[in-house]
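One chain of protein is taken out of this complex; the other chains stay put.
Residue numbering begins at 1 within each chain, and the chains themselves are lettered A and B in the order written.
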Amino acid sequence: MAEVLVPIGPQHPALKEPVSFRVWADGEVIVRLEMDVSYNHRGIEKGAEQRDFHRTLPLLERICGICSHSHTTVFAKGIEALMQVEAPPRARAIRTVVAELERVHSHLLWLGVAAHEVGFNTLFMWTWRDREAVQDVLEALTGNRVNYGINAVGGVRRDWPPDLVSTALDRVAPLGDRVRLYADMVAREKTMLARFTGVGKLTREQVLAYGAVGPTARASGVDYDVRRDDPYLDYARLPWKVITDDHGDVLGRTLVRVGELHESLNMIQVLLRDLPPGEIRAKVPRTAPPGEFLSRYEAPRGELVHFLRTNGTDRAERVDVRTPTMANWTSVAMALRGRWLADIPVIVAAIDPCLSCTSRVSLADPEGRDRGGMTWDELREHGIRFYAEGRHER
Amino acid sequence: MTAPADLARVASVLEGLGTAEAVPGPRIRFTTTAGNLREAVRRALSGLDLDHFIQIGSVDTGKAIELHYHFTGPHRAVVTVAVALPREGTRAPSLADLLPPAGLLERQVHDLMGVEFDGHPALDRFILNEDWPAGEHPLRKDWKPREGAFYGGVRDAAPGPGGG
Partner (left out) sequence: MTVPALLLHLLVFPGLLFLVSWSLALEWVDRKVAARMQSRVGPPPLQPLADFVKLLGKEVIQPGGAGGRVLGLAPLLSFASVATAFLLLPVSGSSPLGFQGDLVVALYLLTVPTVALLLVGWSSSNVFAAVGGVRAVTQMFIYEVPFYLALLGPALLAGSWSVSGIVEWQAGRPWMGILQPVGLLVGLVGLQAKLERTPFDIPEAETEIVAGPLTELTGRRLAVMHLAKDALLAAGCALLAALFLGGPLRPFSAALPGAVEGFLWFAAKTLLLLLVLSTMRAATARIRIDQLDAWGWKVLCSLALAQMALVPFLASWME
């Protein structure tokens, strides 16, 4: 059969944000693909150079609608380090709680999306219903459901009275049982297992070579988690462990995320039961001395990096954002080749792509001749190997 | 855990290619030149157990364009290989063959900072739209939108096909 071009995106039911895959398929098997990860440019990096630190924070919050707290926290912690101030313990605890709640709602969202991509709408509805509960807690605690606006340079903007904290605890507690139910469903539902097992397989070596991060990397046995490797906020004093898995496929990524849900829920409860007293915001100078700081953060999707440069004024000289999705694209492109057309949605969804993060500095690239920044020959070679594997698995 | 990538080790592995210093983070920054960049990265990758490439940080300081290649490894220490490039005729060797993820990041830096990466397989537009004026790199400090120039999107003045 002749190769046909299947355009997936920029508008497609499988995609929640604009990205374009131009997929050449031989019948149902992907032969090669080109990727275009743009369409969402808002010029945020340029904008961040033109505002003072306090006005940059709300701007960065709008990089992403899911991991909004990640972007403000990683920036605030970098600027605080450059200013040589430290957020008070209570502020750090509050930031950690919001960060973990964000991870819970992001992973629940992901679980639903992954189920929806393989047509399992029941799980999709169930997880999103529980995600509502998390968002209600976030709204009660911060005042907002999406862009929480809790962070400030030097601390947080809102203190939590004890009754609010106990209400939040009551609402978070039942979620553990729900997550256990989903873990059970993922492990036992045959049709879902059939769609997740062996799909989007990446070995440990491939993950490292392609620079994948977060649950995508940890599902292939790569033991990187910034929360432990470069501890920030309260992670060093909290009881938790890094979840890894050695399946290396979509099932592995699911198991890692479900495991992280348990860890996060546990951390939230430990923190909320024993919030440190005291101030919530340190006094910070207006300007930051010249310097540079590589601020790393474990966002729900993986390692988020802001490379910050200050020049002695009240504005950053450079905020260079590397989002987890940006790091994961190369691995996606490699995992897709030689797979079935039907696997595209679930493999792409498995890295939990956040396109508005990735293309915050992007406009459009309809040509997109290069796929994943690899050479033709390399791609061809990988393609042949993956193709052979795909054939073999049939 | 493997041997830590401390300052002394970085200096000895990359000896003769530039200077190493410890910067807050904690992080070790190794400053080299564009000519030695590939050699420095190659030696760092094999000699310092750096298996995770984090980012190419790019900065326009007004005097030079700086590129910071951040790495980490099983020892969890972050090592940065940094180069400063002239603002005119900014060129650097491509690392896309050594580090697959660098392919995308170099295209990003190329678009935004105007760095030419020699040896990149396809240094195409990646994040700027196709009707963005050539030779304009928005994250350069001296970049300002030109009066009357078209930067993509919908043209206000010109009626579209069938519209008007």
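One rule holds in what follows: a contact is a pair of C-beta atoms (placed from the backbone, for glycine too) under 8 Å apart; a residue touches a chain by one contact, two chains touch by 3 or more.
Not measured: the values here are computed from a predicted model.
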item: Missing chain: touched chains present in the view; value: A
item: Residue of A:195, A:218 or A:257 touching the missing chain in the full complex; value: A:195
item: Touching the absent chain when the full complex is considered, from A:115, A:175, A:288 or A:319; value: A:115
item: Subunit A residues that touch the omitted chain in the full complex; value: 4-7, 12-14, 25, 28, 115-122, 125-126, 129, 189-192, 194-195, 340-345, 394
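Note that in this section only the chains that are shown with their structure count from here on.
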item: In the complex, subunit A residues that touch subunit B; value: 38, 41, 43, 45-46, 81, 208-211, 224, 229-230, 291-294, 296, 303, 305, 307, 309, 311, 317-318, 320, 322, 326-327, 329-330, 359, 361-370, 372-376, 378
item: Residues of subunit B touching subunit A in the complex; value: 23-25, 27, 51-55, 57-61, 68, 70, 72, 76, 78, 80, 96-97, 99-108, 112, 120-122, 124-130, 132, 138-139, 152
